Every structure is written in structure tokens, then in C-alpha cells.
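One protein chain is absent from this view; the other protein chains keep their places.
Labels run A and B following the written order; every chain starts at residue 1.
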Amino acid sequence: MSLLDVKNLRVTFDTETGPVQAVRGVSFSLGRERLGIVGESGSGKTMTGRAVLRLIRPPGRIEAEAMTFDGQDLMKASEREMRALRGKRIGMIMQDPKFSLNPVMTVGRQLTEGLRLRDGLGRADATAKALAALEAVQIRDPERVMGAYPHELSGGMGQRVMIAMMLIPEPDLLIADEPTSALDVTVQAEVLSILDNLVRDRNMSLIFISHDLRLVARFCDRVLVMYKGRIVEEVAAGKLLDAQHPYTRGLLNCLPRIGGPREPLPGLDRTGAWAE
Amino acid sequence: MRGGPVPHMSDTSVPTPDNRFLRLAQQIGVGLLTLSITLLGLLLVTFIIGRVVPIDPVLSIVGERATEAQMQAVRDKLGLDLPMWQQFWIYLRDAVQGDLGTSIRTGESISSEVARYFPATLELATLGTIFGTLVGVPAGVLAATRPGSIADQIVRVVGLMGYSMPVFWLGLIGLLVFYGQLDWVAGPGRLDPTYDMMMEFTLTSYTGMILIDSALNGAWDVFANAISHIVLPAGLLGYVSMAYISRMTRSFMMNELGQEYITTARVKGMPEWRVIWVHAMKNVLVPLITVIALSYAYLLEGSVLTETIFAWPGLGSYITDALFASDMPAVLGGTVVVGVAFVTLNMASDILYRLVDPRART
Partner (left out) sequence: MTALRAWLADPNPTSRRQAKLGQMWLAWLRIRRNRLAMAGLFIVGLLVLVAVLAPWIAPHDPFVQNLGNRLKPPGTAGYWLGTDDFGRDILSRIIHGARITLYIIALVAVTAPVLGLLVGTVAGYFGGWIDAVLMRLTDIFLAFPRLILALALVAVLGPGIENAVLAIALTAWPPYARVARAETLTVRNSDYIAAIRLQGASAPRIIAGHVVPMCLPSVIIRVTLDMAGVILIAAGLGFLGLGVQPPLPEWGLMISSGRKFLFEQWWVATMPGLAIFLVSLGFNLLGDGLRDVLDPRSASR
């Protein structure tokens, strides 16, 4: 039984110079598993994530043959129904907490906002839940963080706050859009570990969008490789390194390996038919 | 990456409330220092204009009809035989104590005259800025949230017209149309003569602002009359204000709406009005406060051009009357006051900015 079903998703932007297709016919299903979406910049992976939440505004438009979440038709849902889904049942973590957190609101307010407005909790209950969430992401002094502003936090802490914020309402599906790309390498591992535990403990489905092949291979169960708005390969994570598609092979060949040969890294050969 | 214990990360030191307060106090201190230096610069400039530029400063201070004795008295008082920097020091000292010299026309102390006329200008500028903000901010938000739409175009065009117009011309046209032709508003002046006399003789004056004073006195007929007089000039000044404010609001709002935290707010399922008016607006307000303060300052400065048209007895009228009577000390005294108000508003908005923006506090 799939939680999310997407058939032939298309995202088009009507620009002054003509329509630009960011996503060109993407189809996949997602159950209680972790799906990775990999691709270079401009491959449409971020847009796919945003499209699921119907967050794309004009001049962009979303079209799909079908897009259902737990039986609910996302394409036909009204904005009100989508708002009820967002946050509560589907959450999204974004790349850089410097930009994805509101700089003029305290962390506490941003954490409790959803609970108080969307779910109607009182201040005390909401604060308690927020504190619990901050503890769940391994923040040691949750009271102080509650009163802090986003710019006063380090990147790692900010991202943990982001995770906490999205996990408070206990959604069924979490979309993580490059959650560690803006972090230092040392911090990346720790944030990922937290994410890993939380997703497993709460039995959530996860869509993990990244440009980092190796990371996705380790973190997810299945991987979709996207190029120029299309899925070029779908493969189980364990088998990623044996992938056959020329683009995926090309990506894999670009990865430097410690102890590997010292010749210049190969570039991508985009001459195949799949590169259209 | 499955399981395994998580080592605790070193949390960055989150500033304590005491830290923040200290830093804030520091920033305000720096702001005040900058303000003082700028005011000093302003007084230096007005000093130069008043003493250094004229060929004979004494003449410009006492006027052509003064006697030799009067001229000598002025020379002594100003220390015109002293070196320039000492003269400036005397000027500075006098100005800080509130002594701006004596008017040639009336012989009264300029500062007392300015104090009498200033509230009228304040009243008008305040009302104009209030109108400008109340209309301009929602207009700017409307334009920003519907880019390219008819509403957007209208707001932009109306705004563009507003700050391409000479404000004194707009005033004349407003008088012509709304008073002369349509008779919707009262004419020049703050009050009709009868109410003016009432105000002067029977009612107590608290602030010098007729609207407030008449309300405090409970004299609602005076209040109504005052409103009918102020509505046209305040409305027109409000239009000019609104042009600038709506344009900046639109620009700021469009900038904020493109930020990632807006997406986060939407992802949380927040209704769109909240995303715009709480999340985005809070960020827009930070630079917007500066814009509004600046707009207010421009209205104060522009009073020189607008008050004569409406026979509004404010500081602007005072300066223009002094100008036509070649009363240089009065002109310069008025200039100093307007300049100080302008600079203070400018700098105050800077300080306000730091108070409102949490990022600036660290």
C-alpha cells in the first residue's frame, strides 16, 4: 500500500522567454520507506518535492495524471485541504536554516506556531511539546534555544531546530530537501544520524533529495536518479553502485575515491538519447 | 547509516538576555554619538552659511537699517573680531542653549517664535504621514502579492506620479479643485476666524496642535472646523508620502516573499494572510520603519513649500515670510530647527532599526 503515488508529474514555469519545464513527466510510488532523489542542479529534484506539497506558485504550474497521498487526491484538493495536510501529515526540511527560518521570530514562536494555530493547543502545551522536540534532536539547553533568534544558532543547531519544527506534528511523510548540504562535513554526519533515528523511531516515510550519491545510497532504501526533469533510473540503494544507466554510471565515475587512481576525474558524457 | 549512538554536538553559546541588553545599549550609544557628530556638522554648515558666506555677516544679521551702535553690539556679541573657531564655539554654545538669535522683523527671540510655529507643522506632517502609511503600506503589500496584475500596475503608476509631482503645485491644484470648484473642504488657514478667536481666547492650549487641544477642551465644533481645514493639506501630503511608502513597501515585500522562510511557513500549513501579514511583514517592518521616518522628515522639510499655499502658520510659513522680508537670522534659525528635526529623525530611524531587527543586535 503506497503512501504517495505520483503519475506523470509536470512542473512548468511560464517565463518571459517561453515556458520552462522543470519536471517533465515524473512517476513514482512511495510506501513506508526511504526514497532518495538524486540529481545535479537543475534536474528538477527540488521542484518535485515542492510539487508534492503543491507549494509552487505562479508563474509555475503543476500538472499530473495523478498525485495521491494516502488515498487523498492532491491535484484536486482545495488550498484549505492542502493546508490541513501541510505540516500535519507531510513535512519538509530545507537546506539552509539561515534562510529557511524566519530571522525576526524567536525559535520558540516558530516551533509553537503550528501547534497553536493549526492544532489549537494552548501556550503551555505547545511549549512543552516544542521543548520535547528540541530534546529529541539532541539540543542540550532547549529553554535557551527557545528564546533565541535563528541567527544566533550555528548551522547544525539551526538545522536541528528545523527538523524539530517539522517533526513536532508527527507527519507521515517527510521531504528532506538537501538537509545537510549547507552544513560542515563534521556536522553533517551528526545531523543525519539524528534524522535517521527519528525517522526510524516514528516510522515515517522519507523522500531524501540530494546531489550526494553516496550519501543517498547509504541513507535510503531506493534511489531515483533525475536528469533535466526526468527520472533516468530507479534502483535499490544497495545496488546503486552497480547501476547500469550511462548517466548514473557517469555520476558514479565522477566521485573521487581515497586510494583510487590519480588521473583527472572523468566528466559526464551527455550525448546519449536520454540527455534530451 | 543505521543506528549507533550520537555524540553530543557542541552547542554554540546562545546569547543570554544580559548579553543582548548590553549589546543593545552599546548600539544605542554609538547611534547617539553619531547623531551628536552629525548635528555638530549641521550646525557647522549653518554657521558657515550664516557667517562665512555673506560678505558682511553683521549686515545680514541686523539688516540695513541698523544704527552703528546696534552693529557694534552685534559685533561684540558674536565676537566677530575673534578667530573663526571661537565664533563657532559661541554659536554652538548659544544654539545648544536654545538661543538662535533675534529676528530682524519682529525683534523677538527666534527660538520663541519657532516654538510658537512648530506645532502647526508637526500636526500637519504627522497627519500626512499617518495617511501615507495607512494607505501606502496595504497598497504596497497588495502590489507585491499580485505582481503584474492591474492592482500592481495601478499602485505603481499612482506612486510614480506621486513623487514626480512638485508638492506645491499639487497643493495649488488641490485647493483649486477641492476648495475652489467642489467646495468640499475649508480654505486656507487652520481655522475659520471665529473659531480661531475662540481657540485663542477661550480655550487652553496644551500642545499647540489644534486637533489635540480642541479635543482636550471638549470644543467639538472647533475640532470639526479644524478637521475641515487640515484634511486637504494633510491629504495631499499623505498622497506624496504614500507614493514613496507604497513603492518601498512593495519592494521590501517582494523581496521577503522570495525568501525560504516563507516556504517554511507555508509548509507548516499557515494560512496565506498570516504568511504575509505576520511572517513577511515582520521582516518588512524593519527597513520600512526607516522609510516612514524618512518620509516624515521630508514632509517637515517640504513644509517650506506647502505651508504658504495653505496659509498654514507653521515653521515653513515662518521661514518663507522671513525669506521675503530678507530676515536672514530668522531664515537660518528656522533652517537649523528643520535641519535638526530632519537629522534627528534620520538617525532615530537608524537606532529604531537596530531595536527592531534582532540580527542587528548581535
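Keep in mind that, in the parts below, a contact is a pair of C-beta atoms (placed from the backbone, for glycine too) under 8 Å apart; a residue touches a chain by one contact, two chains touch by 3 or more.
Since the model is a prediction, treat every value here as computed from it, not as a measurement.
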Shown chains that the omitted chain touches within the full complex: B
Sort through B:Trp169, B:Trp184, B:Tyr206 or B:Trp220 and give me the one touching the missing partner chain. B:Trp169
One chain isn't shown here. Among B:Leu24, B:Val278 or B:Val343, which residue touches it? B:Val343
Consider the whole complex, including the chain that is not shown, and state which of B:Phe21, B:Trp89 or B:Phe324 touches that chain. B:Phe324
In the whole complex, what residues of chain B lie against the chain that is missing from view? 34, 37-38, 41-42, 45-46, 49-50, 53-54, 60, 160-161, 163-169, 172-173, 175-176, 180, 247-248, 250-251, 254, 297, 301-302, 304-305, 309, 319-320, 323-324, 328, 331-332, 335, 338-339, 342-343, 346-347
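Following the convention adopted for this analysis, only the chains that are shown with their structure count from here on.
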Contact set on chain B toward chain A in their complex: 1-4, 6-9, 11-12, 14-17, 259-261, 263-272, 274, 279, 282-283, 286, 356-359, 362
For a test of understanding, state which residues of chain A touch chain B in their complex under the given definition. 50, 53, 55, 79, 83-88, 91-92, 94-96, 99-105, 113-114, 117-118, 138-141, 144-145, 147-149, 151-154, 156-157, 162, 165-166, 187, 190, 192-194, 196-197, 200, 218-219
